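Of the protein chains in this complex, all but one are displayed in their positions.
Each chain gets a letter, A, B and C, in the order it is written, and its residues are counted from 1.
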Amino acid sequence: MSFTEIVVRKDVQLENAILLEGLPGVGNVGKLATAHLIAELGATKCTEIYSSHFPPQVLIEESGEVRLVNNELFYWRGKKDARDLLFLTGEYQGMEASGQYELTLKLLELAKEMGVTTIYTLGGYGQGKLIPEPRVLGAATSLEMVERLRKVGVEFIEGEPGAGIVGASGLLLGLGKLRGIEGGCLMGETSGYMVDPKSAQALLVTLQKLLKIKVDLTELEKRAEQVDEITTQLREMESESPDEKQDFNYIG
Amino acid sequence: MSFTEIVVRKDVQLENAILLEGLPGVGNVGKLATAHLIAELGATKCTEIYSSHFPPQVLIEESGEVRLVNNELFYWRGKKDARDLLFLTGEYQGMEASGQYELTLKLLELAKEMGVTTIYTLGGYGQGKLIPEPRVLGAATSLEMVERLRKVGVEFIEGEPGAGIVGASGLLLGLGKLRGIEGGCLMGETSGYMVDPKSAQALLVTLQKLLKIKVDLTELEKRAEQVDEITTQLREMESESPDEKQDFNYIG
Amino acid sequence: MSFTEIVVRKDVQLENAILLEGLPGVGNVGKLATAHLIAELGATKCTEIYSSHFPPQVLIEESGEVRLVNNELFYWRGKKDARDLLFLTGEYQGMEASGQYELTLKLLELAKEMGVTTIYTLGGYGQGKLIPEPRVLGAATSLEMVERLRKVGVEFIEGEPGAGIVGASGLLLGLGKLRGIEGGCLMGETSGYMVDPKSAQALLVTLQKLLKIKVDLTELEKRAEQVDEITTQLREMESESPDEKQDFNYIG
Partner (left out) sequence: MSFTEIVVRKDVQLENAILLEGLPGVGNVGKLATAHLIAELGATKCTEIYSSHFPPQVLIEESGEVRLVNNELFYWRGKKDARDLLFLTGEYQGMEASGQYELTLKLLELAKEMGVTTIYTLGGYGQGKLIPEPRVLGAATSLEMVERLRKVGVEFIEGEPGAGIVGASGLLLGLGKLRGIEGGCLMGETSGYMVDPKSAQALLVTLQKLLKIKVDLTELEKRAEQVDEITTQLREMESESPDEKQDFNYIG
């Protein structure tokens, strides 16, 4: 018996909307990009999703108040050419395969009801090495979608990612296709060793063209520079001690 | 398919009652404190909860009789200023996330029916080092609750515990908040290396103020002294063999 | 979603019957004893239980035919003083806690319908060392049952087994008690290192008194002697190489 409860904080109806998924994943690229868009566009929280597929855990806010781990939806009404947006973010993806499937199916149903007709999932593509100039790689539910993404600079490389896309970013597209919702995945290249705001920045440069929106990327650039500094220091330490190569861990 | 069966041994209706949770956890602080309160106040068992979320195991009593592992509720009717109390204790927490969620949701429903309006969850806060003077740290479902706990000496430290609260102590608050029940968590500081009656004692000093009750703590003090002696001996052994630091294990 | 299917090969109604459980466990003591009783008494198979709580596996018989792993019931109609018997045996216990609970609950329901009023579960009690003269230890659902077992030589030692009884042998008693069926567990002492026919033999000596039946134990004695020989050889090898003590593994 599983438990999933959708709490509607604000009842919102969107039109021909785009769902943007940015849950935690490789390099946290998708989550960073989504969080940045939510903040810069001033999107509003409308829905909370609680589930036994998330860990049995509360987080503690600065005020001392507890908050049960969840996923959340934020909405933003489109302006000019830009379509309505619905953002999916949270602290965790569903645990285990059955949890991933159940949450994704419930979310697709909810998104359809709210007016979503397209899904873009955002993630990182771990390359296992430092990536000075991250590209944005893609996959999509149809050839039309492949073309639409290619036009804004998303690259499609045959056989990559070789293992396909695992987790919410893949499942929202795969099950979305089964449910008749078109979509695509945008993956910012990243080392996979650390949280990567530079990759998130590259993702957002492409995403702005796709969504026909314009946001300030300064904040993300600053964070990217901080990470660059740390990386440089680590590299220097590495070159000084050649015996202990590639021994720096994931830095959150 | 999961199995959970609530066996009502005594049908009890309480008024504006407080649920005190003391299931096993870090340092067994919550369980020790709850067991002590049940014994000193002479609380009465009213309910047994059996579930496939507990291990498939019977315990054997001194008489040779078997007892299926379970969780149990004990009640105590308030006197003077003290409100009615309902205690939750047992040998195990639910296994796996889904088990934790299911048991907590069933328990919240049951507690509401029995008249519970407030939940205090009791636990230990593992510091990874010996704590001569354990403080009591807190988290709560609302700012009013934070203030109520602070007034009786509970400390709120920004960003602690950093990982939030995992298990029954967290979930009862998180899901309780969703179900409209206010609550707070009281965590006695503890090393995390051994069962810690001293931390349970500190917790009870604070809890007496909060609950407006008075219980004898002598029994717990004696156990704390015994543990202190063992700890001192271990420290001496440690200082004699400086090469093998921090190598003593969890002592149940 | 779980699958459990009870296939009734022969519709049998028993009277005031005893269920004897002998599923695989420590030293396979319970399974050996049950298999021996089934063979010597000439009990008849009446029921097969298939379930997704068993591994997804078929076994291959000498003829080349496949057989899905299952649990099975055999019955024997009592004679003179001996009550009707129903035997539970199989290749596996249910996997995971939820599987153990579900199978045990279904089995209790079935056993009740078939006329079972008492349950004896048979198992081994692993002592971690060679046991030349295995005793039979016990646990039971009531003081009356404790006495009944003690009268036929079952020993009750305070605080043993310290960890209680895990698995089908424990759960049948614990859940049986909840469902109003009395019962007891008989545990033959065993090293826990190998399949132990000698412990099964000791169990059967006691069980014959309890069940008021008489069976030939020669076959089990022979197997016990074979294991004794292997053990003696292993001990000799051990004493010759004193540096590699206790390094022989479980021998099935």
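FYI, contacts are C-beta pairs under 8 Å (C-beta built on N, C-alpha and C of every residue); 3 or more make two chains touch, one makes a residue touch a chain.
Because the structure is a prediction, the values reported are computed rather than measured.
Taking the complete complex into account, the chain left out of view touches A, C.
If you put the hidden chain back, the residue from A:165, A:181 or A:220 that touches it is A:165.
Summary of contacts with the chain left out: across A:6, A:35, A:82 or A:105, the touching residue is A:105. Touch with the chain that is not drawn comes from one residue among A:124, A:138 or A:188, which is A:138. One chain is missing from the display, and on subunit A it is touched by residues 1-2, 97-98, 100-102, 104-105, 138-143, 146, 156, 158-161, 163-168, 170-171, 173-175, 177-178, 185. Touching residues on subunit C toward the chain that is not drawn are 1-3, 5, 7, 50, 52-60, 62-69, 95.
The working rule: only the chains that are shown with their structure count from here on.
The rotation that brings the Cα trace of subunit A onto that of subunit B spans 90°, given to the nearest 5.
The centroid of the Cα atoms in subunit A and the matching centroid in subunit B are 38 Å apart. Note: centroid distance subunit A to subunit C, computed from Cα atoms, is 54 Å. Counting partners per residue, subunit B has 1-2 as the residues that reach two or more other chains.
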